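A single protein chain has been omitted; all remaining protein chains appear in their positions.
Take a look at chain A:
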């Protein structure tokens, strides 16, 4: 079964072709990050205006790359939510019209389900069940993943997402937008131990997170040193910040593994690309028998491959192929993963 995936929930247009037998056949991604940089953040209307320019050219590109004709596609999977309403509607309109016109089924995919399943694009891939740490600019959640569509929320952030805290702190450090990655780069120059920032909710007896207080603590520290903030000082602060965030993410992930008694941890989402987080997890889990899986770096950000994959897995799970789309669709800007 060949599935075309369409992702347009935020500021990345992603298109991919996934085959249940041959796995990922091809994918293409266009990031709008350069456009939004001048605005200091994602402008939803501009994001939507860009998606409608990109989707079909990327579809054409992937079809050409893979030498597959549109007629060969068995179903269309698109991101129905959560995300920016206008951006979601753009991908939804094109995807649903394609499915309607070709009389093939359409699969409404939850963006975070795509992220959760993205390590299945790699080799070796985890088996169900596993614990997933979803960390991005919009989300910080620990999920118990029992199977396709069986997700139990173990804990989540009560305020800012980890990636959001990274980006906001980076801005305070005078780094370009989006600064999360740049902050991590700067932190590699940092001197360990010079500053220490709080690890919020580290010892709370649950699996929830909070990053807004940490961001404020970092802001105070940055302001205190503003007059004489050398590159070294900024790097030291960046390191202290990154250390605090990753410590909390690691500790809570390990607790989640203990509570669920599961042996596999999957890390997904943009912050999953952070190398300090990756190193710490590998280090803490070494010798425990627990295996940690990360998506390929290119699938940590939003992408079409994870949507095509989630669609293909959902299609496989059904006993019979669903009917062709009747063309009626809605998007879900807010959508709880547990409601799947």
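To be clear about the criterion, a residue touches a chain if its C-beta (ideal position, glycine included) is under 8 Å from a C-beta of that chain, and two chains touch if they have at least 3 such contacts; residues count from 1.
Here is the rule we go by: contacts and distances are computed from a predicted model.
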Query - Undisplayed chain, where the name is taken from the UniProt record, one of "tRNA threonylcarbamoyladenosine biosynthesis protein TsaB", "Dipeptide transport system permease protein DppC", "ABC transporter ATP-binding protein" or "Acetyl-coenzyme A carboxylase carboxyl transferase subunit alpha" - result: "tRNA threonylcarbamoyladenosine biosynthesis protein TsaB"
**Report entry** Among A:32, A:66, A:96 or A:233, the residue in touch with the chain that has been omitted
**Finding:** A:96
**Report entry** Residue, one of A:67, A:205, A:231 or A:328, that touches the chain absent here
**Finding:** A:328
**Report entry** chain A residues that touch the omitted chain in the full complex
**Finding:** 38-40, 43, 45-46, 48-49, 52-53, 55-57, 59-60, 70, 85-86, 89-98, 100-102, 325-331
